[in-house]
Structure formats: C-alpha cells, structure tokens
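Of the protein chains in this complex, one is absent; all others appear in place.
Let's turn to subunit A:
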C-alpha cells in the first residue's frame, strides 16, 4: 500500500483531473465486469497498463511486481473452478486417478479463463487509478459525489494515521530487534504482542493530541479543507468518452 502511495505521487498522470480518471476507471471497470469477455479484458489490461507505465511513467518492473500479487491469487482462485473430481471424464480435459478423474468441461474451462481475464483486467484498471491518483484527490472526488461527510472524514484520518502508526510500529520494532527481541519464536511472539499493545496506547494518546490540535484551530465537528484543482482538458475528456464508446461497441458485438 505504501509503495502504491509513493509511486502515484511520481506518476505523470498525477496532475490530470481526478474526476476524469475516476470516471474512466469506474466506467471501464463496469464494462469489463459486465461483459466478462476475454477480448475486452485484454483491451482494458493493455490500455490501463500502457497508461500507467508508458504515459504515467511508473517503472515497468515495479508495475509487473505489483501485478504479480493479484495474478497468483487469481490463478489459484480460478484453478478451483477447473479442478473437479468426477467418476466420468468431461469434454475439456481428464486426468485419471484410479477410479476417479480430475476433469472439467470445455465450457467450464472457457468460463474460468473469462473469469480470470475479467478479474485481471479489473485489477489493472484499479491499479491505473491508484497509481495515478493520490488518496487526497480520490477523497475530493468522493466529496463532490456527495459521499457522507462522516465517511470522508474517517477516510482522511485513517489514511493519515496509517502512516503515523506504521512509522511508530517500525521504530518500536527496530528498538525491539536492537535488544534481541526477535531472538527466537517465543521472544518474537512476545515482542509482537508488546508492540501491538504499545501501538494501541500510543494511537489513543495521539488521537487525543490530534483532537486538541484540531480544537485549537477552531474545529467545530466538521473537517473542512480545500482541495487542489486540476482543470478538465477537452482532449482528455473526448479521449475518455471515445474509449468508453469503443468498449461499448465491442461489447455490443458480443466478443468472446
């Protein structure tokens, strides 16, 4: 998560209008999932990958490494669809195991491939958004979409506190390691427990201090902040609309 956050601040697409990026992602994701088509998923994967790496400037190696995490997860999940135990072999493939077969029908295999491609296309779509749009801009978009303010404020505070607490946890962990806190499984287990309890106490203390600091700046129960504005460019808007229309055309053609 921290790597994604760091990378997105280096993306060349970071200063493009967040609403456009958000709309592009949501529409593309919707079309990709709705069609469950291998071709459309491949187009989505290629486009979002191109935008993220070639246009956004995210290093390809790091992008591929990030994709590997969901790739293996999706692969394992899809395998469960195509591995069936049956007494009779099915049309797709069959591996004989004595009186049983590990087998699946052609339709099932096609279905599994479609599911895998759709999920992977969707993941690349979400990576495009998260690797080009900082959380602050996403929060601003949600605010403009009239998301409940409580939800927005919670997102804002959780996002900020994740980093504060991660830094704290890292320094406590280093201090524990420096005193052989991770010498064996038993000490590691004990150190981890101590870390969690200290982290919990510190989180409460920090939240109290943060509240004081907010109160000292006239906080009245509602967090009001200004967001950076990046104007919408016509070219980007038309490109986005054109791309979505093209995807809709492909889905109307009923590609596999």
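Worth pointing out:
The criterion applied here is as follows: a residue touches a chain if its C-beta (ideal position, glycine included) is under 8 Å from a C-beta of that chain, and two chains touch if they have at least 3 such contacts; residues count from 1.
Heads up, the rule we're going with is that contacts and distances are computed from a predicted model.
Here one chain is missing from view; checked against "Alpha/beta fold hydrolase", "Aldehyde:ferredoxin oxidoreductase", "Alcohol dehydrogenase" or "ABC transporter ATP-binding protein", UniProt names that protein "ABC transporter ATP-binding protein".
Of the candidate positions A:39, A:81, A:142 or A:156, contact with the unshown chain belongs to A:156.
Listed residues A:64, A:83 or A:223: the one in touch with the omitted chain is A:223. Contact residues of subunit A toward the unshown chain are 5-6, 9, 134-136, 139, 156-157, 159-160, 163-164, 167, 206, 209-210, 212-220, 223-228.
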